[in-house]
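Of the protein chains in this complex, all but one are displayed in their positions.
Lettered A, B, C and D in written order, each chain numbered from 1.
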Amino acid sequence: GCSSKSSNGNSSKGGESAQDTLIFGRGGDSVGLDPAAVTDGESFKVTKNIFETLVEFGRQDTEIHEGLATKWDVSPDGLTYTFDLREGVKFQDGTDFNADAVVYNFNRWMNGDADKFPYYASMFGGYKGDEGHVIADVKALDKYKVQFTLKRPQAPFLKNLAMSPFAIASPAAIDKYGDKFTENPVGTGPFKFVSWSRNDKVVIEKNKDYWKKGYPKLNKVIFKSIPENSARLNALKNGEIDLADGINPSDADGIKADSNLQLFERPSMNVGYLGFTVTRKPFDNVKVRQALNMAIDRQAIIDAFFGGKGVPAKNPMPPVIGGYDDDIQPYEFNLDKAKQLLAEAGYPDGFEMELWAMPVPRPYMPDGKKIAEAIQSNFAKIGVKAKIVSYEWATYLEKASKGEADAYLLGWTGDNGDADNFLYALLDKDSIGSNNYSYYSNDKLHDILIKAQSEVDEGKRNELYKQAQEIIHEDAPWAPLAHSTPLLAGSAKLKGFYPHPTGSDWLDEASFE
Amino acid sequence: MAELAPQQENIQAVKTEDVSSPWKEAWRGFKKNKPAVIGSFIVLFFIVIALLAPLLKPDGFNVQNLPDRLQGPSSEHWLGTDDFGRDIFTRVIYGARISLWVGFFSVVGSVVVGSLLGIVAGYYGKWIDTIISRFFDIMLAFPSILLAIAIVAVLGPSLRNALIAIAIINVPNFGRLIRSKVLSVKQEEYIMSAKAIGMGDARILFHHILPNSMAPIIVQGTLAIATAIIEAAALGFLGLGAEPPKPEWGKMLADSTQYMIQAPWTMIFPGLAIMLTVLGFNLMGDGLRDALDPRMKS
Amino acid sequence: MTESLIEIQDLKKHFPLTGGVFGKTVGHVKAVDGVSFSVRKGETLGIVGESGCGKSTTGRMLLRLIEPSEGSIKFEGKDITNLSKKDMRALRRDMQMVFQDPFASLNPRHTVEKILEEPLIVHGIGNAAERKQKVKEMLEVVGLSSYYAKRYPHQFSGGQRQRIGIARALMTRPKLIIADEPVSALDVSIQSQVLNLLEDLQKEFDLTYIFIAHDLGVVRHISDRVGVMYLGRMAELSDSDKLYEKPLHPYTQALLSAVPIPDPDFKRETILLQGDIPSPSNPPKGCAFHTRCPHSMEVCKSITPVFQEAEPGHYVACHLYSEDSSMTNK
Amino acid sequence: MLQYTMRRILQLIPVLLGMTFIVFMMIRLIPGNPAQVILGQQATKEAVEALTRELGLNHPWYVQFFDYIKGIFQGDLGSSLRTRTPVTEEIWPYLAATLELSVVAMIIAIFVGVNAGIISAWFQNSWFDYLAMILALLGVSIPIFWLGLMEQWTFAINLHWLPTTGRENIRDPIEAITNLYLIDTLLQGRFDQFVEVIKHLILPGLALATIPMAIIARMTRSSMLEVMRSDFIRTARAKGMKMFWVVYKHSLKNAVIPVLTVIGLQMGLLLGGAILTETIFGWPGIGRYIYDAIGFRDYPVIQSGILIVAFIFVMINLIVDLVYAAVDPRIKYN
């Protein structure tokens, strides 16, 4: 068994020469396996391999590539999208994939509600009948041609379509399983669903009829929940699993040194930050916010708690995203200046504050409490006495979103690799009450962000976002901390595994030597 | 009336048995109990280092030095450093303050509340007893650690709230103990004789029942400090105890798990500290039981 | 004859037995089931009987340490059955109790001084200095050196503790002392010390005793009158000499014949009773003794005999004596 | 006896109702909306509101409480808010995992604890006695999460003898029938898997067994010492009985009564208190299940989970009481 000796990962049973089962250890279980109905990364991690979307992201970026659609045309006004579908694709239950299936899926979602298909509304502005709903109509032009008509241009429309929640599921299976579809997912992807024991493991196996010949290479994948990071790494070291995500940055060196293991870095598409609730004193004072920005030694924190695998952040979105403003001069780590600013703001002796620390590790922030401790000690040097406060995750989010925190650690992972998904979602005044926890509101910024949403021209759009980032930098509603590089570790024999920035990875090319 | 004259006492007997209260007697028994003395020394040791911590390490427990992180034990850092480059020895001795504080005050809390409820239930009986006893039953039917977790979740994780949660989950233990003790002391003939001389309820309660219920409370209390320290550490371990950067032992352990392989000292020493302290209290409690519990006396 | 100090009428105590789903009362232990007697000033009334027959319960009810279920208690002519708790507590100054177990009846955590002082504090007698003085005096009275005042009960022997118990009862100068088996736990040689002490104190302080015991020799020695109890009832009550020399009740007869006499030359016929004492929760119908009585008759099985005077001053509850006495009485 | 059992079960109802009420109120006092947790940090406000309505969490608490109680009497413990599966369906695998672990731990604890206690009492003040009691004292003093970590560090990480997490060899998953893997593997005749299951049970089983083992050993010893001083033991010896039989027949049966209480109590504690062990050893058990549910504000799971654990706990105590009657003829439950 997993008894240690077999760190080559071979099964104790049978004598296959090459391993063809991948055991993927992860921190938590999936909530459901109907991608449209869930929001959590652990669910997408599985569905990504069962389902496919019309267009797909790149192997390790968020560029748009062909997926179930082989070709698409956009009308110049940006209101009509016509997709040519891949022919000869079958769902795993044997039914055909075609334009009707696509229409069926979109109708299912747009006729749903926030409870059933939560992501749909946030990406397409609501459901059928809602005012903000972007999609006016989806229709099959012929067996392999689908046309989308939009009410208004939506710049990130294609990127949205590439997101896991909008993968095309088998209409026959949806009808057959009804509410239980989430436990019996059927898509067109490289793997088909086998079994799921809750809180423990999900098993998927090779889809023999997968349209991409020769893929997948693996015969079986088991997603195994091992909540504790260290336990997961131990399991990997013991050869009980082949791949582990959520590796503590601190373990990176150890893994690199281990010839049986290899380290994977997930391209970063996130930001971890310290948010200030700008409605609370003294954080309503921009100088205070800037001072605190200057008091944080980002590099030291990254070295210690991101395992050095991260970039100090100066903007509220990561550099991989289009529109990133690299010209911005970061707030330097300068305690004297910080003190001076504080004095200017009227706090020469500093003040007392609560510093909220996340209780759980997230990809954008491996260990909130530790980072808080480091920041606390930074702040102490400019006379700001921070008391670290932590609640359980659910409580934390609720309280922080109500603006009860002075300053809180949080972060964001991009859903679709679009700037709008960062700047508008997190810092626009429209988002106050949802994800704008710092209650930051700037009308000028708002105008820019709204304009950018319907700007179809890439260049102009990026320019707008750069302006936005300048405003935000100046107002400093956050102290952006880092763009972390989430780490994975796997058996040294594992090949063809490419971690994806969104957090859900294709496993079709993965194999063992 | 020969035998009415004061009796000739046995000369030797008088000498050895000078005036000695049951407490003194217990103390004498306790002193003779070697394990108990060892236990007391361990406890005393931790109390002393807890008190002296600011003198031993005046810079405090939060001197971060990130470049020095996860260093093994050395002459500079006796027990190594943690992931902030903080001296683990310093944190362990400051941690003693926290654990002892939580252990002691949570037990005081549960003793006070538990005794109150227990006395009322035991002395007045009837429906009050029924209600209180049912309440204890309910509390005891809960898996205690889960209950503590839920309480901390309600109050918000912090050291104070962990202390409150531990105090709450231990209330029924003391309540029941006191109740049964009150019930049994109530049956003692000296209570009957107190009544017979016309003594009122309150005086009986405070002069007779309570002092005679003290011994098991002290014993149980000492042992409960041991459990409370472990429970506090468990909550800390689950991230529901002391807020950072407080050097709570359980939290230090939790932090250490990710460095188990590269820096096992971060795991070994806080755990050892918990075990020793708890052992000390347990030894002391056992010794006190032998010394105070007349049942064990031959 | 002098007036009676305490008088009880038909005193009963039924302890409820609980059971069932909701702790209902499913029966009663008839610990005391109708006892009447009176005690004259200055005399000693002995009460004997086998274990569990209700002697202690009766004694405690007199002080209302246990509330009677039925019946009345008169102390110095005043009905105290329904006296308020507070008044009753005050009254206990005049009636005190000495307990059987000298080890259990003294609070192990109090010094002798404190134990003896407490009755005075409770009844608000004297100031601190006076109380200390009284304690010293009383210690000497019961034959202990006042040097012992600071000691704790566990440092005394059984006999000495019993002296302390007696001293405590005497602190408030009561009129009546109920002694519940005060010598049962003591060795023979110590027992006679305590008995002598009790007798001396009676003279000195003009006390009235109710003396509960199961040792018939001891009771005869100390009592003026003796009552014999059986299963919660008084079987016979009379002048001590009369009772011992000419017992009327078959139970008393058997009891007396069963007591071993420390005289190897003394020979007599022992009446061996059959079987054991029935349980007070389920006493036999009719005369409670009929199951073991060598003279049992038909009436005994159904009708409870009345406790009445068979001879002047000699009361008995037995059908053997009921005809003539019932005629004379009614 | 039957009547007594019935009465005890009837008496349980107010306790369980009281518990349900306390849990119900308490978890609703925890700030945080389940809908928000389920939908995640990035969900929209509308989605959260819609889900709140959908889950019926917008009703006043007494309506929710009443519905829940009504459900219980119909055998419905509610459905997990997160997975939408009825708790009754979902809970068994977790419960089974914990049961298997606790029972194994308890068997180890009883076997070692009782025998160590007996031998210590029999040879009071011998070196064995001292050693056993020192170990027992360490056993009650050691925090089990630390013990678990040290075990892992020693046996799994450094020595590579035993696996660190889970219940089975992940590569060779066990087909669940009863979810008690020891039984399942045997039913399927998979001896290799059975061995695997045992390997996985050893470390968490030992960690979990430590405290009850120590407590049972101490309890057995003191109980035996007390019994061995009693009159009837003297009687047995006066008959000329061998010490071995005096110890194992006359003393043990009497001494076992207080030990039974401890065993019952500890078994109950194991069930609810295995969270730490489960956390460390990645054991998919009920403690972890409830703990996670607290994190997700999955009210029905928390309520019903705690209720079930408490129910088992009180049932174990009831069984212990009934076993008393079997052991001790003086106890008549009527």
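Here, a residue touches a chain if its C-beta (ideal position, glycine included) is under 8 Å from a C-beta of that chain, and two chains touch if they have at least 3 such contacts.
Quick note on the criterion: contacts and distances are computed from a predicted model.
From the set "Cysteine desulfurase IscS", "Lipid kinase", "Peptide/nickel transport system ATP-binding protein" or "ABC transporter related protein", the protein name that UniProt assigns to the chain left out of the figure is "Peptide/nickel transport system ATP-binding protein". Between the chain not shown and the residues C:K114, C:K132 or C:H221, the one that touches is C:H221. Within the full complex, the residue among C:E50, C:E140 or C:E309 touching the omitted chain is C:E50. Residues 124-125, 229-243, 250, 253-254, 327-330 of subunit D touch the missing chain (whole complex, contact as defined above).
In the full complex, subunit C touches the hidden chain at residues 50-51, 157, 159-160, 187-193, 195-196, 199, 214, 216-218, 220-221, 240-241, 244, 254-266, 270, 272-273, 276-277.
Here is the rule we use: only the chains that are shown with their structure count from here on.
More C-beta pairs in contact connect the chains of B-C than those of the other pair, out of A-B and B-C. Every chain gets a centre from its CA atoms, and the centre nearest the mean of all protein CA atoms is that of D. Inter-chain centre distance (subunit A to subunit D, centres taken as mean C-alpha positions): 38 Å. Inter-chain centre distance (subunit C to subunit D, centres taken as mean C-alpha positions): 55 Å. Annotation for subunit A: residues touching 2 or more other chains are 228, 234, 237, 391-392, 395. Contact of a single residue of subunit D with at least two other chains is seen at positions 30, 152, 157, 279, 294. Residues 35, 134-135, 137-138, 141-146, 149-151, 153-154, 226, 230, 233-234, 237-238, 250, 253, 256-257, 260-261, 264, 267-268, 271, 274-275, 278-279, 282-283, 286 of subunit B are the ones that touch subunit D when the two sit in their complex.
Per the touch definition, subunit A reaches subunit B in the complex via residues 228-230, 233-234, 237, 248, 250-251, 253-254, 300, 303-305, 357, 359, 369-370, 372-374, 376-377, 387-392, 395.
Partner subunit A is touched in their complex by these residues of subunit D: 30-34, 36-51, 53-54, 82-85, 90, 93-94, 152, 156-157, 160-166, 169-173, 176, 192, 196, 199, 279-282, 284, 288-289, 292, 294-297.
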